[in-house]
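Chains shown are a subset, placed as in the full complex.
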Amino acid sequence: MVSNRYDRGLEKLKEIDGKAGERVIESLKDISPDFARYLIEFPFGDIYSRTGLDLKSREIATVAALVAMGNALPQLKVHINGALNVGCSRTEVIEVIIQMAVYAGFPAALNGMMTAKEVFDERNKRGKSC
Amino acid sequence: MVSNRYDRGLEKLKEIDGKAGERVIESLKDISPDFARYLIEFPFGDIYSRTGLDLKSREIATVAALVAMGNALPQLKVHINGALNVGCSRTEVIEVIIQMAVYAGFPAALNGMMTAKEVFDERNKRGKSC
Amino acid sequence: MVSNRYDRGLEKLKEIDGKAGERVIESLKDISPDFARYLIEFPFGDIYSRTGLDLKSREIATVAALVAMGNALPQLKVHINGALNVGCSRTEVIEVIIQMAVYAGFPAALNGMMTAKEVFDERNKRGKSC
Amino acid sequence: MVSNRYDRGLEKLKEIDGKAGERVIESLKDISPDFARYLIEFPFGDIYSRTGLDLKSREIATVAALVAMGNALPQLKVHINGALNVGCSRTEVIEVIIQMAVYAGFPAALNGMMTAKEVFDERNKRGKSC
(Lines give C-alpha, C1' and ligand atoms only; values in the text may rest on other atoms or scores of the structure.)
Protein backbone atom coordinates (compact mmCIF):
# COMPACT_ATOMS: atom_id res chain seq x y z
CA MET A 1 0.00 0.00 0.00
CA VAL A 2 3.07 2.24 0.50
CA SER A 3 3.62 4.11 -2.76
CA ASN A 4 6.79 5.57 -4.22
CA ARG A 5 5.44 8.95 -3.26
CA TYR A 6 5.46 7.77 0.35
CA ASP A 7 9.06 6.54 0.31
CA ARG A 8 10.28 9.62 -1.51
CA GLY A 9 8.33 11.82 0.91
CA LEU A 10 9.67 10.13 4.02
CA GLU A 11 13.22 10.56 2.81
CA LYS A 12 12.61 14.23 2.00
CA LEU A 13 10.91 14.79 5.37
CA LYS A 14 13.97 13.39 7.15
CA GLU A 15 16.29 15.54 5.06
CA ILE A 16 14.38 18.71 5.94
CA ASP A 17 12.92 18.21 9.40
CA GLY A 18 15.01 15.43 10.94
CA LYS A 19 13.64 14.03 14.20
CA ALA A 20 10.95 16.76 14.53
CA GLY A 21 9.20 15.64 11.37
CA GLU A 22 9.25 12.02 12.48
CA ARG A 23 7.75 12.99 15.85
CA VAL A 24 4.85 14.74 14.11
CA ILE A 25 4.17 11.64 12.01
CA GLU A 26 4.46 9.46 15.11
CA SER A 27 1.92 11.60 17.02
CA LEU A 28 -0.62 11.11 14.23
CA LYS A 29 -0.34 7.33 14.09
CA ASP A 30 -3.08 6.51 16.57
CA ILE A 31 -5.55 9.24 15.61
CA SER A 32 -5.29 9.24 11.83
CA PRO A 33 -2.64 7.16 10.06
CA ASP A 34 -4.20 8.23 6.74
CA PHE A 35 -3.54 11.88 7.49
CA ALA A 36 0.04 11.00 8.47
CA ARG A 37 0.39 9.29 5.10
CA TYR A 38 -1.02 12.27 3.16
CA LEU A 39 1.33 14.58 5.07
CA ILE A 40 4.28 12.57 3.80
CA GLU A 41 2.97 11.90 0.30
CA PHE A 42 1.70 15.28 -0.85
CA PRO A 43 3.88 17.97 0.80
CA PHE A 44 7.07 15.95 0.88
CA GLY A 45 6.65 13.22 -1.74
CA ASP A 46 5.05 15.49 -4.35
CA ILE A 47 6.01 19.10 -3.64
CA TYR A 48 9.37 19.29 -1.85
CA SER A 49 10.68 16.59 -4.19
CA ARG A 50 10.06 18.72 -7.27
CA THR A 51 12.86 20.27 -9.23
CA GLY A 52 12.51 23.86 -10.42
CA LEU A 53 13.24 25.50 -7.07
CA ASP A 54 16.10 24.64 -4.73
CA LEU A 55 15.31 23.35 -1.25
CA LYS A 56 16.77 26.39 0.47
CA SER A 57 14.43 28.69 -1.45
CA ARG A 58 11.52 26.38 -0.66
CA GLU A 59 12.21 26.70 3.05
CA ILE A 60 12.48 30.50 2.73
CA ALA A 61 9.04 30.48 1.11
CA THR A 62 7.59 28.28 3.85
CA VAL A 63 9.05 30.28 6.73
CA ALA A 64 7.73 33.48 5.12
CA ALA A 65 4.23 32.04 4.68
CA LEU A 66 4.02 30.58 8.19
CA VAL A 67 5.20 33.83 9.80
CA ALA A 68 2.71 35.81 7.72
CA MET A 69 -0.24 33.52 8.43
CA GLY A 70 0.61 33.59 12.11
CA ASN A 71 -1.59 30.70 13.19
CA ALA A 72 0.82 27.82 12.86
CA LEU A 73 3.68 28.44 15.29
CA PRO A 74 4.47 24.71 15.89
CA GLN A 75 4.91 24.24 12.14
CA LEU A 76 6.96 27.44 11.91
CA LYS A 77 9.32 26.00 14.52
CA VAL A 78 9.72 22.82 12.49
CA HIS A 79 10.46 24.81 9.32
CA ILE A 80 12.90 27.27 10.89
CA ASN A 81 14.81 24.14 11.85
CA GLY A 82 14.21 22.86 8.33
CA ALA A 83 15.56 26.05 6.76
CA LEU A 84 18.73 25.81 8.84
CA ASN A 85 19.06 22.09 8.07
CA VAL A 86 19.04 22.64 4.29
CA GLY A 87 21.53 25.48 4.19
CA CYS A 88 19.95 28.77 5.31
CA SER A 89 22.02 30.77 7.77
CA ARG A 90 20.44 32.12 10.95
CA THR A 91 20.86 35.59 9.50
CA GLU A 92 18.81 34.64 6.44
CA VAL A 93 16.01 33.25 8.61
CA ILE A 94 15.96 36.45 10.65
CA GLU A 95 15.88 38.57 7.49
CA VAL A 96 12.83 36.68 6.20
CA ILE A 97 11.07 37.23 9.52
CA ILE A 98 11.89 40.95 9.67
CA GLN A 99 10.60 41.34 6.11
CA MET A 100 7.23 39.88 7.10
CA ALA A 101 6.62 42.99 9.25
CA VAL A 102 6.05 44.73 5.90
CA TYR A 103 3.49 42.24 4.60
CA ALA A 104 1.74 40.87 7.68
CA GLY A 105 2.47 43.49 10.34
CA PHE A 106 4.77 43.76 13.33
CA PRO A 107 2.90 41.33 15.65
CA ALA A 108 3.27 38.48 13.13
CA ALA A 109 6.97 39.28 12.70
CA LEU A 110 7.48 39.60 16.45
CA ASN A 111 5.85 36.22 17.13
CA GLY A 112 7.99 34.74 14.36
CA MET A 113 11.09 36.22 15.94
CA MET A 114 10.25 34.73 19.34
CA THR A 115 9.84 31.35 17.65
CA ALA A 116 13.22 31.71 15.95
CA LYS A 117 14.77 32.57 19.29
CA GLU A 118 13.40 29.34 20.77
CA VAL A 119 14.75 27.31 17.85
CA PHE A 120 18.19 28.93 18.00
CA ASP A 121 18.40 28.33 21.77
CA GLU A 122 17.53 24.66 21.34
CA ARG A 123 20.09 24.27 18.57
CA ASN A 124 22.74 25.97 20.71
CA LYS A 125 22.05 23.43 23.46
CA ARG A 126 22.48 20.62 20.96
CA GLY A 127 25.83 22.16 19.99
CA LYS A 128 24.77 23.14 16.47
CA SER A 129 26.77 26.00 15.03
CA CYS A 130 23.91 27.13 12.76
CA MET B 1 12.38 66.73 4.35
CA VAL B 2 13.38 63.82 2.08
CA SER B 3 15.62 61.51 4.07
CA ASN B 4 18.32 59.15 2.88
CA ARG B 5 15.91 56.34 3.65
CA TYR B 6 13.57 57.88 1.10
CA ASP B 7 16.14 58.15 -1.69
CA ARG B 8 17.45 54.67 -1.03
CA GLY B 9 13.91 53.32 -0.92
CA LEU B 10 12.86 54.99 -4.16
CA GLU B 11 15.85 53.53 -5.95
CA LYS B 12 15.15 50.06 -4.55
CA LEU B 13 11.45 50.34 -5.45
CA LYS B 14 12.37 51.12 -9.05
CA GLU B 15 14.83 48.22 -9.16
CA ILE B 16 12.18 45.76 -7.96
CA ASP B 17 8.85 47.00 -9.20
CA GLY B 18 9.69 49.33 -12.07
CA LYS B 19 6.76 51.39 -13.36
CA ALA B 20 4.18 49.48 -11.28
CA GLY B 21 5.72 50.62 -8.03
CA GLU B 22 5.83 54.23 -9.20
CA ARG B 23 2.16 54.06 -10.20
CA VAL B 24 1.20 52.91 -6.70
CA ILE B 25 3.12 55.80 -5.17
CA GLU B 26 1.55 58.22 -7.66
CA SER B 27 -1.97 56.99 -6.82
CA LEU B 28 -1.37 57.76 -3.14
CA LYS B 29 -0.15 61.32 -3.69
CA ASP B 30 -3.49 63.07 -3.38
CA ILE B 31 -5.00 60.96 -0.61
CA SER B 32 -2.03 60.45 1.70
CA PRO B 33 1.45 61.61 0.66
CA ASP B 34 2.68 60.58 4.11
CA PHE B 35 1.62 56.99 3.56
CA ALA B 36 3.35 57.06 0.15
CA ARG B 37 6.49 58.24 1.90
CA TYR B 38 6.30 55.50 4.57
CA LEU B 39 5.77 52.91 1.84
CA ILE B 40 9.05 53.96 0.26
CA GLU B 41 11.01 54.53 3.47
CA PHE B 42 10.22 51.46 5.56
CA PRO B 43 9.68 48.51 3.18
CA PHE B 44 12.11 49.67 0.50
CA GLY B 45 14.48 52.11 2.24
CA ASP B 46 14.86 50.02 5.40
CA ILE B 47 14.03 46.39 4.62
CA TYR B 48 14.73 45.56 0.97
CA SER B 49 17.95 47.57 1.24
CA ARG B 50 19.32 45.33 3.97
CA THR B 51 22.14 42.90 3.35
CA GLY B 52 21.90 39.38 4.82
CA LEU B 53 19.45 38.04 2.26
CA ASP B 54 19.69 38.41 -1.51
CA LEU B 55 16.96 40.26 -3.38
CA LYS B 56 15.81 37.17 -5.25
CA SER B 57 15.21 35.31 -1.98
CA ARG B 58 13.40 38.36 -0.60
CA GLU B 59 10.98 38.30 -3.53
CA ILE B 60 10.42 34.54 -3.10
CA ALA B 61 9.50 35.23 0.53
CA THR B 62 7.13 38.03 -0.45
CA VAL B 63 5.40 36.07 -3.20
CA ALA B 64 4.97 33.13 -0.79
CA ALA B 65 3.48 35.35 1.93
CA LEU B 66 1.10 37.20 -0.38
CA VAL B 67 -0.18 33.97 -1.97
CA ALA B 68 -0.67 32.45 1.49
CA MET B 69 -2.45 35.48 2.95
CA GLY B 70 -4.68 35.63 -0.10
CA ASN B 71 -6.12 39.08 0.51
CA ALA B 72 -3.65 41.20 -1.40
CA LEU B 73 -3.84 40.17 -5.06
CA PRO B 74 -2.87 43.62 -6.46
CA GLN B 75 0.31 43.54 -4.37
CA LEU B 76 0.95 39.93 -5.38
CA LYS B 77 0.84 41.02 -9.02
CA VAL B 78 3.40 43.74 -8.34
CA HIS B 79 5.71 41.28 -6.57
CA ILE B 80 5.45 38.49 -9.14
CA ASN B 81 6.71 41.12 -11.56
CA GLY B 82 9.26 42.10 -8.93
CA ALA B 83 10.47 38.52 -8.54
CA LEU B 84 10.95 38.19 -12.30
CA ASN B 85 12.66 41.60 -12.45
CA VAL B 86 15.31 40.63 -9.89
CA GLY B 87 16.22 37.27 -11.35
CA CYS B 88 13.59 34.63 -10.54
CA SER B 89 12.54 32.47 -13.47
CA ARG B 90 8.86 31.96 -14.23
CA THR B 91 9.34 28.35 -13.18
CA GLU B 92 10.57 29.40 -9.77
CA VAL B 93 7.57 31.69 -9.27
CA ILE B 94 5.22 28.86 -10.20
CA GLU B 95 7.00 26.48 -7.82
CA VAL B 96 6.53 28.90 -4.93
CA ILE B 97 2.83 29.21 -5.73
CA ILE B 98 2.30 25.43 -6.02
CA GLN B 99 4.05 24.98 -2.68
CA MET B 100 1.58 27.33 -0.99
CA ALA B 101 -1.17 24.74 -1.59
CA VAL B 102 0.51 22.83 1.24
CA TYR B 103 0.52 25.71 3.70
CA ALA B 104 -2.51 27.82 2.82
CA GLY B 105 -4.68 25.43 0.82
CA PHE B 106 -5.56 24.93 -2.83
CA PRO B 107 -7.82 28.00 -3.24
CA ALA B 108 -5.01 30.35 -2.18
CA ALA B 109 -2.59 28.62 -4.55
CA LEU B 110 -5.15 28.62 -7.36
CA ASN B 111 -5.81 32.34 -6.99
CA GLY B 112 -2.06 32.92 -6.92
CA MET B 113 -1.68 30.90 -10.10
CA MET B 114 -4.35 32.94 -11.89
CA THR B 115 -2.51 36.11 -10.84
CA ALA B 116 0.77 34.71 -12.19
CA LYS B 117 -0.97 33.90 -15.47
CA GLU B 118 -2.11 37.51 -15.79
CA VAL B 119 1.40 38.80 -15.09
CA PHE B 120 3.03 36.39 -17.56
CA ASP B 121 0.50 37.35 -20.26
CA GLU B 122 1.20 41.05 -19.76
CA ARG B 123 4.95 40.47 -19.86
CA ASN B 124 4.56 38.43 -23.04
CA LYS B 125 2.74 41.36 -24.63
CA ARG B 126 5.57 43.65 -23.62
CA GLY B 127 7.98 41.21 -25.30
CA LYS B 128 9.68 40.13 -22.08
CA SER B 129 11.28 36.71 -22.29
CA CYS B 130 10.92 36.09 -18.55
CA MET C 1 -42.83 39.67 14.51
CA VAL C 2 -40.73 42.86 14.31
CA SER C 3 -39.04 43.28 17.68
CA ASN C 4 -37.83 46.40 19.45
CA ARG C 5 -34.32 45.27 18.61
CA TYR C 6 -35.32 45.46 14.95
CA ASP C 7 -36.75 48.98 15.13
CA ARG C 8 -33.84 50.25 17.19
CA GLY C 9 -31.40 48.57 14.81
CA LEU C 10 -32.99 49.99 11.69
CA GLU C 11 -32.82 53.50 13.12
CA LYS C 12 -29.17 53.02 14.10
CA LEU C 13 -28.34 51.56 10.68
CA LYS C 14 -29.80 54.66 9.00
CA GLU C 15 -27.90 56.96 11.33
CA ILE C 16 -24.59 55.26 10.52
CA ASP C 17 -24.82 53.99 6.97
CA GLY C 18 -27.62 56.00 5.39
CA LYS C 19 -28.73 54.76 2.00
CA ALA C 20 -25.86 52.25 1.67
CA GLY C 21 -27.07 50.27 4.65
CA GLU C 22 -30.61 50.20 3.33
CA ARG C 23 -29.38 48.94 -0.05
CA VAL C 24 -27.55 46.03 1.62
CA ILE C 25 -30.72 45.06 3.49
CA GLU C 26 -32.76 45.41 0.29
CA SER C 27 -30.37 43.12 -1.62
CA LEU C 28 -30.86 40.40 0.99
CA LYS C 29 -34.65 40.47 0.90
CA ASP C 30 -35.18 37.82 -1.75
CA ILE C 31 -32.35 35.46 -0.79
CA SER C 32 -32.57 35.49 3.01
CA PRO C 33 -34.92 37.90 4.80
CA ASP C 34 -33.93 36.22 8.09
CA PHE C 35 -30.29 37.12 7.58
CA ALA C 36 -31.33 40.70 6.75
CA ARG C 37 -33.26 40.76 10.02
CA TYR C 38 -30.29 39.39 12.05
CA LEU C 39 -28.02 41.97 10.42
CA ILE C 40 -30.26 44.73 11.72
CA GLU C 41 -31.04 43.18 15.11
CA PHE C 42 -27.66 42.02 16.38
CA PRO C 43 -25.01 44.44 15.02
CA PHE C 44 -27.22 47.53 14.99
CA GLY C 45 -30.06 46.80 17.43
CA ASP C 46 -27.85 45.17 20.07
CA ILE C 47 -24.27 46.38 19.63
CA TYR C 48 -24.16 49.84 18.04
CA SER C 49 -27.07 50.85 20.29
CA ARG C 50 -25.09 50.18 23.44
CA THR C 51 -23.82 52.94 25.66
CA GLY C 52 -20.27 52.72 27.06
CA LEU C 53 -18.49 53.73 23.83
CA ASP C 54 -19.40 56.67 21.60
CA LEU C 55 -20.45 56.03 18.01
CA LYS C 56 -17.39 57.75 16.55
CA SER C 57 -15.07 55.43 18.48
CA ARG C 58 -17.18 52.46 17.39
CA GLU C 59 -16.67 53.38 13.75
CA ILE C 60 -12.92 53.83 14.29
CA ALA C 61 -12.84 50.31 15.73
CA THR C 62 -14.79 48.90 12.79
CA VAL C 63 -12.71 50.64 10.12
CA ALA C 64 -9.54 49.40 11.84
CA ALA C 65 -10.80 45.82 12.00
CA LEU C 66 -12.03 45.72 8.40
CA VAL C 67 -8.77 47.18 7.05
CA ALA C 68 -6.77 44.68 9.11
CA MET C 69 -8.86 41.66 8.11
CA GLY C 70 -8.62 42.72 4.48
CA ASN C 71 -11.30 40.42 3.11
CA ALA C 72 -14.35 42.66 3.40
CA LEU C 73 -13.76 45.70 1.17
CA PRO C 74 -17.46 46.30 0.40
CA GLN C 75 -18.19 46.50 4.14
CA LEU C 76 -15.13 48.69 4.66
CA LYS C 77 -16.55 51.12 2.11
CA VAL C 78 -19.86 51.23 3.97
CA HIS C 79 -18.10 51.88 7.28
CA ILE C 80 -15.70 54.54 6.00
CA ASN C 81 -18.86 56.35 4.98
CA GLY C 82 -20.33 55.45 8.37
CA ALA C 83 -17.31 56.89 10.21
CA LEU C 84 -17.62 60.16 8.28
CA ASN C 85 -21.40 60.23 8.85
CA VAL C 86 -21.05 60.02 12.64
CA GLY C 87 -18.37 62.65 13.06
CA CYS C 88 -14.94 61.33 12.05
CA SER C 89 -12.92 63.64 9.82
CA ARG C 90 -11.30 62.32 6.65
CA THR C 91 -7.97 62.87 8.34
CA GLU C 92 -8.97 60.60 11.21
CA VAL C 93 -10.05 57.86 8.81
CA ILE C 94 -6.74 58.09 6.96
CA GLU C 95 -4.81 57.96 10.24
CA VAL C 96 -6.58 54.74 11.23
CA ILE C 97 -5.75 53.20 7.86
CA ILE C 98 -2.07 54.24 7.99
CA GLN C 99 -1.82 52.76 11.48
CA MET C 100 -3.00 49.38 10.21
CA ALA C 101 0.25 49.07 8.24
CA VAL C 102 1.83 48.40 11.63
CA TYR C 103 -0.58 45.64 12.64
CA ALA C 104 -1.67 44.00 9.39
CA GLY C 105 1.05 45.02 6.95
CA PHE C 106 1.35 47.52 4.10
CA PRO C 107 -0.82 45.64 1.55
CA ALA C 108 -3.83 45.71 3.92
CA ALA C 109 -3.28 49.42 4.60
CA LEU C 110 -2.79 50.15 0.90
CA ASN C 111 -6.01 48.39 -0.06
CA GLY C 112 -7.77 50.27 2.72
CA MET C 113 -6.39 53.54 1.41
CA MET C 114 -7.64 52.84 -2.11
CA THR C 115 -11.07 52.12 -0.65
CA ALA C 116 -11.02 55.40 1.26
CA LYS C 117 -10.06 57.21 -1.95
CA GLU C 118 -13.10 55.75 -3.70
CA VAL C 119 -15.37 56.79 -0.82
CA PHE C 120 -13.96 60.32 -0.67
CA ASP C 121 -14.36 60.72 -4.46
CA GLU C 122 -17.99 59.63 -4.30
CA ARG C 123 -18.71 62.00 -1.41
CA ASN C 124 -17.04 64.85 -3.30
CA LYS C 125 -19.37 64.18 -6.23
CA ARG C 126 -22.32 64.30 -3.87
CA GLY C 127 -21.06 67.66 -2.62
CA LYS C 128 -20.20 66.44 0.88
CA SER C 129 -17.54 68.51 2.58
CA CYS C 130 -16.38 65.61 4.75
CA MET D 1 1.77 8.91 -16.23
CA VAL D 2 -1.91 9.25 -15.30
CA SER D 3 -2.40 7.45 -11.97
CA ASN D 4 -5.49 5.84 -10.53
CA ARG D 5 -5.71 8.78 -8.17
CA TYR D 6 -6.01 10.99 -11.23
CA ASP D 7 -8.81 9.01 -12.86
CA ARG D 8 -10.72 8.67 -9.61
CA GLY D 9 -10.22 12.38 -8.92
CA LEU D 10 -11.41 13.47 -12.35
CA GLU D 11 -14.57 11.43 -11.99
CA LYS D 12 -15.21 12.86 -8.51
CA LEU D 13 -14.53 16.40 -9.74
CA LYS D 14 -17.14 15.97 -12.48
CA GLU D 15 -19.65 14.55 -9.99
CA ILE D 16 -19.25 17.53 -7.67
CA ASP D 17 -18.41 20.52 -9.81
CA GLY D 18 -19.58 19.56 -13.29
CA LYS D 19 -18.45 21.94 -16.03
CA ALA D 20 -17.10 24.55 -13.59
CA GLY D 21 -14.47 22.16 -12.27
CA GLU D 22 -13.40 21.22 -15.77
CA ARG D 23 -13.04 24.90 -16.70
CA VAL D 24 -10.71 25.49 -13.74
CA ILE D 25 -8.54 22.55 -14.80
CA GLU D 26 -8.57 23.78 -18.40
CA SER D 27 -7.46 27.28 -17.37
CA LEU D 28 -4.42 25.80 -15.60
CA LYS D 29 -3.26 23.72 -18.55
CA ASP D 30 -0.92 26.26 -20.12
CA ILE D 31 0.49 27.79 -16.93
CA SER D 32 0.98 24.71 -14.75
CA PRO D 33 -0.29 21.31 -15.85
CA ASP D 34 1.36 19.81 -12.77
CA PHE D 35 -0.74 21.98 -10.47
CA ALA D 36 -3.85 20.98 -12.43
CA ARG D 37 -2.87 17.37 -11.85
CA TYR D 38 -2.33 17.85 -8.11
CA LEU D 39 -5.69 19.61 -7.87
CA ILE D 40 -7.37 16.53 -9.27
CA GLU D 41 -5.26 13.93 -7.47
CA PHE D 42 -5.13 15.19 -3.90
CA PRO D 43 -8.44 17.01 -3.17
CA PHE D 44 -10.61 14.89 -5.43
CA GLY D 45 -8.69 11.62 -5.94
CA ASP D 46 -7.57 11.30 -2.32
CA ILE D 47 -9.92 13.29 -0.10
CA TYR D 48 -13.40 13.56 -1.66
CA SER D 49 -13.13 9.89 -2.65
CA ARG D 50 -12.75 8.78 0.94
CA THR D 51 -15.49 6.97 2.79
CA GLY D 52 -16.30 7.94 6.39
CA LEU D 53 -18.20 11.12 5.53
CA ASP D 54 -20.93 11.46 2.92
CA LEU D 55 -20.42 13.84 0.00
CA LYS D 56 -23.21 16.17 1.10
CA SER D 57 -21.56 16.67 4.50
CA ARG D 58 -18.21 17.21 2.76
CA GLU D 59 -19.68 20.04 0.72
CA ILE D 60 -21.27 21.58 3.81
CA ALA D 61 -17.82 21.57 5.43
CA THR D 62 -16.23 23.15 2.36
CA VAL D 63 -18.86 25.87 1.95
CA ALA D 64 -18.53 26.69 5.67
CA ALA D 65 -14.73 26.93 5.48
CA LEU D 66 -14.68 29.03 2.31
CA VAL D 67 -17.28 31.47 3.67
CA ALA D 68 -15.35 31.75 6.94
CA MET D 69 -11.94 32.24 5.30
CA GLY D 70 -13.45 34.86 3.01
CA ASN D 71 -10.58 35.10 0.55
CA ALA D 72 -11.64 32.50 -1.99
CA LEU D 73 -14.94 33.66 -3.49
CA PRO D 74 -14.40 32.00 -6.91
CA GLN D 75 -13.91 28.65 -5.16
CA LEU D 76 -16.90 29.31 -2.93
CA LYS D 77 -19.02 29.76 -6.05
CA VAL D 78 -17.81 26.43 -7.42
CA HIS D 79 -18.59 24.67 -4.13
CA ILE D 80 -22.03 26.22 -3.61
CA ASN D 81 -22.81 24.69 -6.98
CA GLY D 82 -21.09 21.52 -5.80
CA ALA D 83 -23.20 21.37 -2.65
CA LEU D 84 -26.40 21.71 -4.67
CA ASN D 85 -25.15 19.14 -7.20
CA VAL D 86 -24.61 16.47 -4.54
CA GLY D 87 -27.90 16.87 -2.71
CA CYS D 88 -27.93 19.97 -0.50
CA SER D 89 -31.01 22.14 -0.78
CA ARG D 90 -30.70 25.88 -1.30
CA THR D 91 -32.09 26.30 2.20
CA GLU D 92 -29.28 24.20 3.66
CA VAL D 93 -26.65 26.24 1.82
CA ILE D 94 -28.17 29.46 3.15
CA GLU D 95 -28.28 28.06 6.69
CA VAL D 96 -24.56 27.24 6.55
CA ILE D 97 -23.80 30.77 5.37
CA ILE D 98 -25.97 32.43 8.04
CA GLN D 99 -24.25 30.30 10.69
CA MET D 100 -20.84 31.61 9.62
CA ALA D 101 -21.86 35.07 10.93
CA VAL D 102 -21.34 33.52 14.37
CA TYR D 103 -17.84 32.22 13.67
CA ALA D 104 -16.34 34.59 11.13
CA GLY D 105 -18.48 37.71 11.46
CA PHE D 106 -21.25 39.34 9.47
CA PRO D 107 -19.11 40.65 6.58
CA ALA D 108 -17.90 37.12 5.76
CA ALA D 109 -21.47 35.80 5.91
CA LEU D 110 -22.77 38.72 3.84
CA ASN D 111 -20.17 38.18 1.12
CA GLY D 112 -21.02 34.48 1.16
CA MET D 113 -24.71 35.31 0.79
CA MET D 114 -24.05 37.54 -2.22
CA THR D 115 -22.08 34.68 -3.79
CA ALA D 116 -24.96 32.27 -3.16
CA LYS D 117 -27.33 34.76 -4.76
CA GLU D 118 -25.18 34.81 -7.90
CA VAL D 119 -25.08 31.02 -8.03
CA PHE D 120 -28.83 30.66 -7.52
CA ASP D 121 -29.53 33.24 -10.25
CA GLU D 122 -27.30 31.39 -12.71
CA ARG D 123 -28.93 28.08 -11.87
CA ASN D 124 -32.38 29.62 -12.31
CA LYS D 125 -31.35 30.76 -15.79
CA ARG D 126 -30.20 27.25 -16.59
CA GLY D 127 -33.62 25.99 -15.46
CA LYS D 128 -32.35 24.13 -12.42
CA SER D 129 -34.94 23.70 -9.71
CA CYS D 130 -32.32 23.53 -6.95
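General remarks:
Going by the order they are written in, the chains are A, B, C and D; count residues from 1 in each one.
Here, contacts are C-beta pairs under 8 Å (C-beta built on N, C-alpha and C of every residue); 3 or more make two chains touch, one makes a residue touch a chain.
Everything quoted here is computed from the prediction, not taken from an experiment.
Displayed in place are 4 chains, all sharing one sequence; the entire complex defined by the structure file totals 6 copies.
Basically, only the chains that are shown with their structure count from here on.
Counting the residue numbers that touch the partner chain, subunit A and subunit B have more than half of them in common. Centroid to centroid, with C-alpha atoms defining each point, subunit A and subunit B lie 24 Å apart. Of all residues in subunit A, those touching 2 or more other chains are 42, 50, 68, 101-104, listed in ascending order. Across the interface of their complex, subunit C is touched by residues 68, 101-108 of subunit A. Contacts from subunit D toward subunit A in the complex involve residues 34, 38, 42, 46, 50.
Those residues of subunit D that touch subunit C in the complex are listed here as 69-71, 94, 97-98, 101, 105-111, 113-114, 116-117, 120.
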